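For this depiction, one protein chain was excluded, whereas all remaining protein chains were kept in their positions.
Up next is chain A:
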Amino acid sequence: MSLRIVVTVKYVPDATGDRHFADDLTVDRDDVDGLLSELDEYAVEQALQISENSDDDVEVTVLTVGPEDAKDALRKALSMGADKAIHVEDDDLHGTDAIGTSLVLAKAIEKAGFDLVVSGMASTDGTGGIVPALVAERLGVPQVTLLSEVSVEDGTVKGRRDGDAASEQLEASLPAVVSVTDQSGEARYPSFKGIMAAKKKPVESWDLSDLDIDAEEVGLDGAYTKVEAVAERPARTAGTIVKDEGEGGKQLAEFLASQKFI
(Lines give C-alpha, C1' and ligand atoms only; values in the text may rest on other atoms or scores of the structure.)
Protein backbone atom coordinates (compact mmCIF):
# COMPACT_ATOMS: atom_id res chain seq x y z
CA MET A 1 0.00 0.00 0.00
CA SER A 2 1.07 3.51 -0.59
CA LEU A 3 -0.20 6.72 0.91
CA ARG A 4 0.21 10.00 -0.92
CA ILE A 5 -0.02 13.02 1.38
CA VAL A 6 -0.16 16.56 0.03
CA VAL A 7 0.45 19.32 2.58
CA THR A 8 -0.73 22.78 1.55
CA VAL A 9 1.44 25.58 2.91
CA LYS A 10 1.46 29.35 2.59
CA TYR A 11 4.26 31.84 2.52
CA VAL A 12 3.12 34.83 4.57
CA PRO A 13 4.48 38.19 5.69
CA ASP A 14 6.03 37.89 9.16
CA ALA A 15 3.36 38.80 11.71
CA THR A 16 5.95 40.53 13.86
CA GLY A 17 6.90 42.77 10.92
CA ASP A 18 5.16 45.95 9.78
CA ARG A 19 2.44 44.33 7.67
CA HIS A 20 0.55 46.60 5.33
CA PHE A 21 -1.25 46.88 2.01
CA ALA A 22 0.13 47.67 -1.45
CA ASP A 23 -1.36 50.39 -3.68
CA ASP A 24 -3.77 47.92 -5.30
CA LEU A 25 -5.07 47.03 -1.81
CA THR A 26 -3.56 43.55 -1.91
CA VAL A 27 -1.30 42.40 0.91
CA ASP A 28 2.18 43.87 0.43
CA ARG A 29 4.46 40.87 0.09
CA ASP A 30 7.59 42.76 -0.99
CA ASP A 31 8.43 45.07 1.89
CA VAL A 32 8.00 42.64 4.76
CA ASP A 33 10.05 39.49 5.28
CA GLY A 34 8.10 36.35 4.55
CA LEU A 35 8.15 32.87 6.02
CA LEU A 36 6.26 29.59 6.19
CA SER A 37 3.01 30.37 8.01
CA GLU A 38 3.47 29.17 11.57
CA LEU A 39 0.10 27.41 11.49
CA ASP A 40 1.20 25.38 8.45
CA GLU A 41 4.18 24.02 10.37
CA TYR A 42 1.65 22.01 12.40
CA ALA A 43 0.28 20.55 9.15
CA VAL A 44 3.77 19.52 8.01
CA GLU A 45 4.42 18.03 11.44
CA GLN A 46 1.24 15.94 11.45
CA ALA A 47 1.89 14.72 7.89
CA LEU A 48 5.38 13.62 8.92
CA GLN A 49 4.03 11.87 12.03
CA ILE A 50 1.40 10.05 9.97
CA SER A 51 4.20 9.00 7.65
CA GLU A 52 6.44 7.84 10.50
CA ASN A 53 3.63 5.88 12.18
CA SER A 54 2.59 4.12 8.99
CA ASP A 55 3.63 0.72 7.67
CA ASP A 56 2.69 1.92 4.20
CA ASP A 57 4.95 3.49 1.68
CA VAL A 58 4.21 7.16 2.39
CA GLU A 59 5.20 10.13 0.26
CA VAL A 60 4.76 13.65 1.67
CA THR A 61 4.54 16.42 -0.92
CA VAL A 62 4.34 20.07 0.13
CA LEU A 63 2.42 22.39 -2.15
CA THR A 64 2.34 26.16 -2.20
CA VAL A 65 0.78 28.80 -4.42
CA GLY A 66 2.67 32.06 -4.37
CA PRO A 67 5.41 34.28 -5.76
CA GLU A 68 9.07 33.33 -6.26
CA ASP A 69 9.95 33.87 -2.58
CA ALA A 70 7.35 31.29 -1.55
CA LYS A 71 10.04 28.67 -2.34
CA ASP A 72 11.43 29.54 1.10
CA ALA A 73 8.31 28.06 2.69
CA LEU A 74 8.73 24.86 0.65
CA ARG A 75 12.41 24.67 1.58
CA LYS A 76 11.55 24.91 5.27
CA ALA A 77 8.98 22.11 4.95
CA LEU A 78 11.46 19.95 3.02
CA SER A 79 14.10 20.52 5.68
CA MET A 80 11.59 19.39 8.32
CA GLY A 81 11.34 16.12 6.39
CA ALA A 82 8.85 16.34 3.52
CA ASP A 83 9.89 14.33 0.43
CA LYS A 84 9.19 16.72 -2.42
CA ALA A 85 7.61 20.03 -3.25
CA ILE A 86 5.40 21.71 -5.82
CA HIS A 87 5.41 25.44 -6.38
CA VAL A 88 2.52 26.94 -8.35
CA GLU A 89 3.70 30.32 -9.55
CA ASP A 90 2.18 32.60 -12.16
CA ASP A 91 2.06 36.40 -12.49
CA ASP A 92 -1.67 36.13 -13.15
CA LEU A 93 -2.20 34.78 -9.62
CA HIS A 94 -1.55 38.17 -7.99
CA GLY A 95 -4.60 39.20 -5.94
CA THR A 96 -6.33 35.80 -5.97
CA ASP A 97 -8.96 35.44 -3.22
CA ALA A 98 -9.90 32.36 -1.17
CA ILE A 99 -12.29 30.99 -3.81
CA GLY A 100 -9.61 31.28 -6.51
CA THR A 101 -6.88 29.90 -4.26
CA SER A 102 -9.00 26.83 -3.57
CA LEU A 103 -9.35 26.29 -7.33
CA VAL A 104 -5.61 26.41 -7.90
CA LEU A 105 -4.89 24.16 -4.91
CA ALA A 106 -7.56 21.62 -5.90
CA LYS A 107 -6.28 21.40 -9.50
CA ALA A 108 -2.69 21.05 -8.31
CA ILE A 109 -3.62 18.41 -5.72
CA GLU A 110 -5.47 16.42 -8.39
CA LYS A 111 -2.53 16.68 -10.76
CA ALA A 112 -0.09 15.60 -8.04
CA GLY A 113 -2.30 12.67 -6.99
CA PHE A 114 -3.40 12.31 -3.36
CA ASP A 115 -4.92 10.10 -0.71
CA LEU A 116 -4.78 12.71 2.05
CA VAL A 117 -4.51 16.50 2.05
CA VAL A 118 -3.26 18.11 5.26
CA SER A 119 -3.64 21.87 5.82
CA GLY A 120 -3.16 24.28 8.70
CA MET A 121 -6.19 25.73 10.48
CA ALA A 122 -5.78 29.14 8.81
CA SER A 123 -3.05 31.34 7.40
CA THR A 124 -1.52 33.89 9.74
CA ASP A 125 -2.13 36.73 7.27
CA GLY A 126 -5.62 36.17 5.87
CA THR A 127 -6.84 34.19 8.92
CA GLY A 128 -10.08 33.15 7.19
CA GLY A 129 -9.63 29.42 7.79
CA ILE A 130 -11.98 28.45 4.95
CA VAL A 131 -9.58 27.13 2.30
CA PRO A 132 -9.51 23.51 3.56
CA ALA A 133 -13.34 23.34 3.43
CA LEU A 134 -13.31 24.87 -0.06
CA VAL A 135 -10.68 22.42 -1.29
CA ALA A 136 -12.73 19.49 0.09
CA GLU A 137 -15.84 20.80 -1.67
CA ARG A 138 -13.95 21.12 -4.95
CA LEU A 139 -12.31 17.68 -4.69
CA GLY A 140 -15.60 16.08 -3.62
CA VAL A 141 -13.96 14.28 -0.70
CA PRO A 142 -14.69 14.31 3.05
CA GLN A 143 -13.68 17.35 5.07
CA VAL A 144 -12.16 16.41 8.43
CA THR A 145 -11.10 19.80 9.71
CA LEU A 146 -9.76 21.67 12.74
CA LEU A 147 -8.35 18.58 14.38
CA SER A 148 -6.35 18.70 17.60
CA GLU A 149 -5.49 15.02 17.16
CA VAL A 150 -5.24 13.03 13.95
CA SER A 151 -4.39 9.48 12.93
CA VAL A 152 -4.60 7.40 9.77
CA GLU A 153 -5.08 3.65 9.71
CA ASP A 154 -6.38 1.19 7.11
CA GLY A 155 -7.63 3.86 4.74
CA THR A 156 -9.50 5.73 7.46
CA VAL A 157 -8.65 9.10 8.99
CA LYS A 158 -9.77 9.78 12.55
CA GLY A 159 -9.42 12.87 14.66
CA ARG A 160 -10.69 15.07 17.45
CA ARG A 161 -12.31 18.41 16.70
CA ASP A 162 -12.64 20.70 19.73
CA GLY A 163 -15.56 23.02 19.06
CA ASP A 164 -17.12 25.74 21.20
CA ALA A 165 -19.97 23.60 22.43
CA ALA A 166 -18.49 20.12 22.27
CA SER A 167 -15.48 18.02 21.48
CA GLU A 168 -16.20 15.66 18.58
CA GLN A 169 -14.54 12.46 17.37
CA LEU A 170 -14.58 12.37 13.57
CA GLU A 171 -13.98 9.62 11.07
CA ALA A 172 -13.83 9.47 7.28
CA SER A 173 -12.56 7.22 4.53
CA LEU A 174 -9.63 8.30 2.39
CA PRO A 175 -9.21 10.23 0.20
CA ALA A 176 -9.95 13.17 2.49
CA VAL A 177 -8.95 16.74 3.38
CA VAL A 178 -7.75 17.33 6.92
CA SER A 179 -6.82 20.53 8.71
CA VAL A 180 -5.00 20.59 12.04
CA THR A 181 -4.86 23.21 14.79
CA ASP A 182 -1.94 24.54 16.80
CA GLN A 183 -3.03 22.11 19.54
CA SER A 184 -2.11 19.11 17.38
CA GLY A 185 1.49 19.02 18.58
CA GLU A 186 4.62 21.16 18.53
CA ALA A 187 6.28 21.29 15.09
CA ARG A 188 9.83 19.95 14.89
CA TYR A 189 12.83 22.13 14.11
CA PRO A 190 14.74 21.21 10.96
CA SER A 191 17.97 19.42 11.81
CA PHE A 192 21.25 20.35 10.13
CA LYS A 193 21.05 17.06 8.27
CA GLY A 194 17.50 17.89 7.24
CA ILE A 195 18.53 21.29 5.95
CA MET A 196 21.34 19.78 3.88
CA ALA A 197 19.10 17.00 2.55
CA ALA A 198 16.41 19.52 1.56
CA LYS A 199 18.75 21.11 -0.96
CA LYS A 200 18.70 17.93 -3.01
CA LYS A 201 14.96 17.30 -2.85
CA PRO A 202 12.92 17.95 -5.99
CA VAL A 203 10.87 21.16 -6.31
CA GLU A 204 8.54 21.18 -9.30
CA SER A 205 7.26 24.46 -10.71
CA TRP A 206 3.84 24.66 -12.32
CA ASP A 207 2.04 27.61 -13.84
CA LEU A 208 -1.65 28.13 -14.63
CA SER A 209 -1.42 26.47 -18.04
CA ASP A 210 -0.03 23.32 -16.39
CA LEU A 211 -3.25 23.23 -14.36
CA ASP A 212 -5.63 24.12 -17.20
CA ILE A 213 -6.77 27.25 -15.38
CA ASP A 214 -7.63 30.40 -17.34
CA ALA A 215 -6.07 33.62 -16.11
CA GLU A 216 -9.58 35.16 -15.85
CA GLU A 217 -10.54 32.62 -13.19
CA VAL A 218 -7.93 33.88 -10.73
CA GLY A 219 -6.03 37.00 -9.75
CA LEU A 220 -7.52 40.37 -8.90
CA ASP A 221 -9.70 40.35 -12.04
CA GLY A 222 -11.07 36.92 -11.30
CA ALA A 223 -11.72 37.64 -7.63
CA TYR A 224 -15.21 37.20 -6.21
CA THR A 225 -14.61 39.90 -3.64
CA LYS A 226 -13.19 43.40 -3.80
CA VAL A 227 -11.44 45.35 -1.09
CA GLU A 228 -12.73 48.90 -1.59
CA ALA A 229 -10.98 50.72 1.22
CA VAL A 230 -8.20 50.13 3.70
CA ALA A 231 -7.51 52.24 6.77
CA GLU A 232 -4.92 51.97 9.46
CA ARG A 233 -6.58 51.67 12.83
CA PRO A 234 -5.90 54.87 14.73
CA ALA A 235 -3.47 54.31 17.56
CA ARG A 236 -5.29 54.04 20.85
CA THR A 237 -5.07 57.25 22.82
CA ALA A 238 -2.58 56.98 25.63
CA GLY A 239 -4.24 55.81 28.80
CA THR A 240 -3.57 56.49 32.44
CA ILE A 241 -0.86 54.32 33.96
CA VAL A 242 -0.44 54.20 37.70
CA LYS A 243 2.10 52.39 39.84
CA ASP A 244 0.68 50.21 42.56
CA GLU A 245 1.69 51.59 45.93
CA GLY A 246 -0.79 49.57 47.90
CA GLU A 247 -3.97 51.08 46.46
CA GLY A 248 -3.70 49.87 42.82
CA GLY A 249 -6.74 47.62 43.02
CA LYS A 250 -8.87 50.36 44.54
CA GLN A 251 -7.69 52.89 41.95
CA LEU A 252 -8.61 50.44 39.21
CA ALA A 253 -12.04 49.95 40.79
CA GLU A 254 -12.48 53.72 40.81
CA PHE A 255 -11.67 53.85 37.09
CA LEU A 256 -14.12 51.02 36.32
CA ALA A 257 -16.80 52.80 38.35
CA SER A 258 -16.17 56.05 36.45
CA GLN A 259 -16.73 54.11 33.23
CA LYS A 260 -19.94 52.60 34.67
CA PHE A 261 -18.64 49.03 34.60
CA ILE A 262 -19.37 48.66 38.31
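Keep this in mind: contacts are C-beta pairs under 8 Å (C-beta built on N, C-alpha and C of every residue); 3 or more make two chains touch, one makes a residue touch a chain; residues count from 1.
As a working rule, contacts and distances are computed from a predicted model.
When the unshown chain is looked up in UniProt, the name that turns up among "Sulfate/thiosulfate import ATP-binding protein CysA", "Imidazole glycerol phosphate synthase subunit HisH", "Exporter protein" or "Electron transfer flavoprotein subunit alpha" is "Electron transfer flavoprotein subunit alpha".
What chain A contributes to its contact with the hidden chain is residues 15-16, 19-21, 25, 39, 97-99, 102, 121, 124-125, 127-130, 133-134, 136-138, 140-146, 148, 158, 161-173, 176, 181-183, 223-233, 236, 239-244, 246-253, 255-257, 259, 261-262.
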